[in-house]
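The structure under discussion is supplied below as structure tokens; questions concerning it will follow.
The other protein chains are all here in position, but one chain of the complex has been omitted.
So, chain A:
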Amino acid sequence: MTAEVIRDILRYTDVTIFVYFIALNSSYLVLIVLAGLEFGRHLRRAPFAGADDMFRSPLTLPVSVIVPAYNEGPGIVAAVTAMTALRYPRYEVVVVDDGSGDDTFERLRAEFDLVEVPRVVPGEVPYHSRVLSVHVARANPETLTVVRKTNGGKADALNVGINLARHPLICMVDADSVLDPDALLSVAKPFGDDPLRVAACGGVVRIANGCKVVGGRVVDVRMPRQWLVRIQVVEYLRAFLMGRTGWSRLGGLVVISGAFGVFRRDLVVEIGGMATDTIGEDAELVVRLHHHLRRRRQDYRVIFVAEPVSWSEAPSSLRVLGRQRRRWHRGIAEILRKHRGMIANPRYGRIGLIALPYYVVFELLAPFVELAALVLLPLGLWVGAVDLAFVWRFVLVAYGYGLLVSLAALFIEEVSFHRYPRWGDLVRGVLAAILENFGYRQILAVWQVRGALGALHGRRAEWGVMHRTGFDTGRESAEPVSVGVDR
């Protein structure tokens, strides 16, 4: 009798898990279709979008680009040089050296002839560290500011940067990001098009591994050499490019990557800047912005632009990837816990009723369900709750649907932006979409579960150190970059 009950429970659980997988992949597919529609809309309008007019207008809103840097010595000069050469009419770059132990500051001082100036830090948003000194470039004091402070973490460094930012828009960029020349223009454009409503705008982050970078610009886009990174390329396309564009179209975007996003400074100051008590401070800021503006019943938009882009180096080892994904999932768990009052709360509109519940069911819980399936399906088979014919069909449909979703993302990319011009890269992309299902997804689920449990138990978050291989600069040996954003 008891054995029969257990068999029934396992049978129903397995069917429930199957339904969950179908729902999960269907939701991805819906987002990808929405992204496809948005890309079509974007491309049809490109000829009259007015980017050149924006570049020429004396009224284009100036931007403060805030670059938190921690032990970025090997790459900081190239990054800042590229950032000071973006195509945008008026902007400043504020580099916040967050107590680096290496020569980050010395390299900047030597390259840009920095000179120390006494600067009053307003304290409009709280920060917990101590500002040691503020420096400006002697040749262009209005364009480049470098702040030295005691170590306080990325969020704290951003808060210091927000305090020192002089312009109405702030753009947060990772120190190892490589921006397309028009990236700032594109991400700031929605603020000019709809200045009363646009509160924040995210830009897409693509993977730079394997690409050729010359003079701080990606000049030749290629698939990375390692399969681990190739799989991440497909993953970024599906989840970041398509997923976030889809959410933007639905009016439910809750994540803007800390690697590239523009915000209205006044609103960020109003809500108290970056939270220092969570590891996912970028997404937390967006959720808090929604919370604030919804409570104020303000008509606003948080949007996402798909091109041009910011390029970042992705982890190429399992160890670093694991740490990154634990951190990301921990961030999601912390944010959802912190803002649980918004979940399923009609007061917060689409964010409360659609986006956040989706994040609970299909982002936070997905790795738990995936792991449950990996355990319960063989168990069900063992106790005779399901037969082998059911199991192999279950696995093929679940992973086959996942593969279809990835291929759909590749198809939309091919129709719209087609950034990978080589036939070989196309084949590698398709193969990576297949390979993703063999081991990668499963180990990802383990890391994500550990990250979520870490948030639950309130364990101290780890940033770790990421050894970077650097970009292909077209020279015989690229300078290896030892430490980067993955702190």
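The rule is short, and it goes like this: a contact is a pair of C-beta atoms (placed from the backbone, for glycine too) under 8 Å apart; a residue touches a chain by one contact, two chains touch by 3 or more; residues count from 1.
Convention: contacts and distances are computed from a predicted model.
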Choosing from "Acetolactate synthase small subunit", "Sugar ABC transporter permease", "HEAT repeat protein" or "NADH-quinone oxidoreductase subunit N", the absent chain's UniProt record names it "HEAT repeat protein"
Full-complex contact with the absent chain, from A:Val33, A:Ile354, A:Leu426 or A:Val446: A:Leu426
For the chain left off this view, which of A:Ala139, A:Leu318 or A:Val383 is in contact with it? A:Ala139
Touching the left-out chain: which of A:Ala85, A:Leu318 or A:Val415? A:Val415
Using the touch definition from the top, which of A:Trp227, A:Phe368 or A:Tyr401 touches the missing chain? A:Tyr401
Hidden partner chain, residues of chain A it touches: 44-45, 47-48, 50, 52-53, 57-61, 115-120, 122, 136, 138-139, 141, 192-195, 389-390, 393-394, 396-397, 400-401, 403-404, 407-408, 410-411, 414-415, 418, 423, 426, 430
